[in-house]
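Moving on to chain A:
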Amino acid sequence: MLETFLIPLLKIAVLINALLVSVTFLVLMERKVMAWAQNRLGPMRVGPHGMLQAIVDPIKLILKEDITPAKADKWVFTLAPIMSLAPALAVFSVVPFGFDPLYYIADINVGLLFIISVTSIGVYGIILGGWASNSKYPLLASLRASAQLISYEIAVTMTLVSVILTSGTLSMIGIVEAQQEAGIWFGFIQPVAFVLMFIGGLAETNRVPFDLPEAETELTGGFHTEYSGMRFALFFLAEYANIIVISAITAIMFLGGWLRPFPSIEALAFLDVIPPWIWLVSKIFVFLYVFIWIRATLPRYRYDQLMNLGWKVLIPIAIANLVVTGIVKVLV
Partner candidate 1 sequence: MTTEATSRRIGQAFDTDELVLNMGPQHPSTHGVLRVVLKLDGERVVDCDCVIGYIHRGVEKLCENRDWTQIILLTDRMDYVAAATSNLGYVETVEKLMQIEVPRRARYIRTILAELQRIASHCLWLGTHAMDIGAMTVLLYSFREREHVLDLFEEFCGARLTYNSMRVGGLPLDIPSGWDKRVSEFCDLMETKLDEYEELLTNNRIWVGRTRDVGVISGEEATALGLCGPPLRGSGVLRDLRKDEPNAAYEEFDFDIPLGTRGDTYDRYLIRLEEFKQSIRIIRQAIAGLPEGPIMGKVPRLLKPPAGETYHAIESPKGEIGYFIASDGRSTNPYRFRVRPPSFCNLQGLRRLVKGHLVADVVALIGTIDIVLGEVDR
Partner candidate 2 sequence: MADEIKPDSPPSTETPKAAPPKLPAAAPKKPAAKPPPEPPSGPTDPEPPEDLEIPGYVQALQSGLSGAVNQVTYWVGDWSVIVPADRLLEVMNFLRNDAATEFDYCSDITATDWPPRQQRFDVIYCLYSTRLRHRLRVKVRAAEGEAVPSVTGIWSGANWLEREVYDQFGVNIVNHPDLRRILMPDEWQGHPQRKDYPLEGPGEFLMEDPQDWLSLWNLPDEAGEAEIE
């Protein structure tokens, strides 16, 4: 009883809480890093150097008036933020933080496919949110979002398949094991796939330069224009949770997950004193930082350019990479 229910439940509770709290701090981190990139201070009022902003912001959002537009589809309008957040949290059930069973909730043999399929459900939140608002800007945004997410999902999945070919397993733990056996991170074996996955990850999470569905300067906020208060906060949480998910997956698939750098070199064995989950979390942080850095640097793509990039550049490269990986796998 304890083994089968209580421990997993506890782990889920810890993980979800950790995730939500880290999302609020991710928002703070984003504001601070953006500020440093732009010659300003960022939040400074609440707590030392604005550190408590991460706590105050959610409180503000919860206490805000929750407005439902008069002609909105009420049920769908309420459902959309939930449908957006739930998949983002569910994905974490198969993200491992170490070999020890303590560090993961479930290891299923189709772990990677599970992640892909559950994240693909997340798009409903955006589409329905846009549609249910009964407003033109969100509708345009949700059309953009659905086209964008489906297109880039194909590229990302194709890319992941080439990693699966390299590792020979769909299990997340199996993939890290394979990297340990190979003695090298897959990022070095599959550099093209790594880059594709990173770009696809930016697009899947609606980050700059692919933030068209929520382009504030074009669509006044995109699909969540009509949302306020807690429902907006749910969208917000989902978005940042997705960023963390994508970073975690990329770190596990390409940067050896919780493995230390150069796992085959014995001379670096002293690095193993650092617990594995710290390795993974720090790798995730590197990705988060790069995401924010990119946001501070790049302008936004236009819809047609985004589609061209997805269909005419990323997908062909992903397919070519897959074919090459397959040939190499057969020959070697």
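In the analysis below, a contact is a pair of C-beta atoms (placed from the backbone, for glycine too) under 8 Å apart; a residue touches a chain by one contact, two chains touch by 3 or more; residues count from 1.
Quick note on selection: all candidates are chains of the complex that A comes from, given by their letters.
Nothing here was measured: the structure is a model prediction, and the numbers come from that model.
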Direct contact with chain A in this complex, candidates 1 or 2:
1
Okay, in this complex, where on chain A does candidate 1 touch?
34, 37-40, 136-137, 140, 144, 208-209, 211-212, 215-220, 295-305
